[in-house]
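With one protein chain held back, the other chains of the complex are shown just where they sit.
Chains: A and B, in written order; residue numbering restarts at 1 for each.
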Amino acid sequence: MDWLFFFEVSLAGLGFGALYALTAVAFVVIYKATRVINLAMGEMLMLGAYMFFGFAAALALPIWAALILALVGGALLGLILERLVIRPMLGESPISVFMVTIGLSSVFIGLVEIIWTAAPRSLPSFLPSDPIFIGDAFVAPKTFWSFVIAAVVIAVFLVLFRFWRGGVALRATASDQGAAYGMGINVPMVYSLAWGVAGLLAAGAGVLLGSIAGISSEMGFFGLTVLVVVIVGGLDSVLGALLAGLLIGWVESLAGVYLGGEYEHLVTFMILMVVLLLRPWGLFGTREIERL
Amino acid sequence: MNILNVDGVSLAFGGVHALRDVSLSVAEGTITAVIGPNGAGKTSLFNAISGFYRPQAGRVYLEGSDISRTGPPRRAALGLGRTFQNIALFRGMTVMDNVKLGAHVRTRTGPLAAMFYLGRARREEVRIRSEIEREVFDFLEIDHIRRSPVAALPYGLQKRVELARALAMRPKVLMLDEPVAGMNREEKEDMARFILDVKEQWGVTVLMVEHDMGMVMDICDQVYVLNFGQRIAGGPPAEVQQNPDVIEAYLGADDMTTLRERLRGDRGAA
Partner (left out) sequence: MRIGSPKETYAADESLFRTRTQWVWFGILLLSLALYPFVANLYWLFLACLICINIISATGLNILTGYTGQVSLGQAAFMGVGAYTVAWLDNNATTPFILNLLAAGVMTTLVGLVAGLPSLRVKGLYLAIATIAASFILQFVFINWESVTRGTRGINIQPPQLFGMEFDNPDTFYWLVVPVTVLMVILAANLFRTRVGRAFIAVRDRDISASVLGINLPLYKLMSFAIASFYAGIAGGFYAYFFGSINPESFPLLMSIFFLAAIIVGGLGTILGSILGAVFMTLTPELLRYGVDVLEPFVQDASALLSPVRTLVFGLLIVGFLLFEPHGLAEIWRRVRRFFHLWPFRN
């Protein structure tokens, strides 16, 4: 066995895994705060990437401006969705809300294809392109830098989540909504916050993903893998999202190289089935005991 | 003869000990009550008996045979019927269908027969339909609402429909979790009468959780008291009423009158 090659494949996988982790965190934030499983997460990510594309390529804005606008756009998208679609569904069965997000994903795909057509495109490159070596192992520079950026963003997010007032309110709401109300936390505000933050993270992940793999109206598929990630990690666990993201990225990369490209996602979904059968609450999620 | 025996049942959720070594027995053909302050573990006990919770220790016997390892549906089929503290009717169905659902355990139709709805499937439907109309609806006086969707009914009637559903199971032991909670006086009296009739006319043994002391004292043959998951007393109502531990358990109330008031207050606040 060629260990250097194995190492390189693993690094590439972890690089991709960091993007899974980033999007998974967005997913978990929404789930923790609002108990919504957002199937449109992949499409929110796609919209973020396309907004960046629109600002940078079509409007020819400088990269940094396009990036900021895409992030703001992503956050706004999250806020609007929460306010217009999710909040009116409050108190409906979780299944209805889930199906609404399925509908949203379809809406977003349609929109993107109407505006930009279904053809794949590539984003203007903005990540440094000097080759990177870790020891003897080569890492694609885009993968390396997107890993670094994702890691920094996640770190910043974790710090905010722990110490910033909004983060604290979010965690309080997640652990006990009634109590959070009692403590004077503005719960609807927290909902908006969660969706806004998630939209922002997703847009960021979309831009990174797009700059590695290009963009297309099918890139929302990424969201399905992220769904697997959060379920494997445990829907309500940020730590689980991070570790499972890296894990799935790594396993997919190995499967893709050693078994063949078509096995990449097959392996992911097999893992999902196994986890659902053996440990449906995930590796780090809390197991809920039902009451009568 | 004891129809139901609970022997040394202990149940914990993480650190919370909902039940500690609880034993009790229910004699056939009687009405037995389980009382205790909020959070004492009464509902948990019911759930352990009907198999929804798996106790860490202890056994449950129905008609002498050990059902501790039997799943909830099987226990229902063996004769444990029940109602729920928070009404658990099926909101998408009419009153009729809710009650018919109670008869699930004593009907057989499989999916294929159901789809073709011929012969036995049809006969079975018509049979339970007429049984329910004759025995349950007339008895509980809910004939007029049989086609209403349950969600639209007032609370008191919903409770009655739940009782109807449990009766349609033709249970050997009927477990009622707070059957008159939240009812006005008249509704309470109706319900007490129904429960007595169930015992006398149907010959069904009743085990119930109830906070309304007046009702417990009036209709029960036997009372058990739970506090912090432990059984602290058991016996005929008049005896239990005098038991100092029981009085102590109810927040230091020193006589039965204040006790009753406190209990009502508790329910009001809950």
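Keep this in mind: a contact is a pair of C-beta atoms (placed from the backbone, for glycine too) under 8 Å apart; a residue touches a chain by one contact, two chains touch by 3 or more.
On a predicted model such as this, the values are computed, not experimentally measured, just so you know.
> Would you mind spotting which of B:S130, B:N184, B:Q201 or B:Q242 touches the chain that isn't drawn?
The one listed residue touching the chain not shown is B:S130.
> Going by the contact rule already stated, which one of B:S50, B:Q158 or B:N227 would touch the omitted chain in the full complex?
B:S50
> Considering the complete complex, identify which of A:L4, A:A65, A:I114 or A:V156 is in touch with the unshown chain.
Checking each option in A:L4, A:A65, A:I114 or A:V156, the one touching the absent chain turns out to be A:I114.
> Which of these touches the unseen chain: B:K42, B:R82 or B:H211?
Candidates B:K42, B:R82 or B:H211; residue touching the omitted chain: B:R82.
> For the chain left out of this view, which of A:L61, A:L76, A:M89 or A:V168 touches it?
That would be A:M89, which touches the missing chain.
> Extract the touching residues of chain B with respect to the undisplayed chain.
Touch set of chain B with respect to the missing chain: 50-52, 71-73, 76-77, 82, 84, 88-93, 97, 100-105, 107, 109-111, 113-117, 121-122, 124-126, 129-130, 133, 147, 165, 169.
> Contacts of chain A with the missing chain: which residues?
37, 85, 88-89, 92-96, 98-100, 102-114, 117-118, 217, 224, 227-228, 231, 262, 265-266, 269-270, 272-273, 276-277, 280, 290, 292
One rule holds in what follows: only the chains that are shown with their structure count from here on.
> If you average the Cα atoms of chain A and of chain B to get two centres, how far apart are those centres in Å?
Chain centres of chain A and chain B, defined by C-alpha means, are spaced 47 Å apart.
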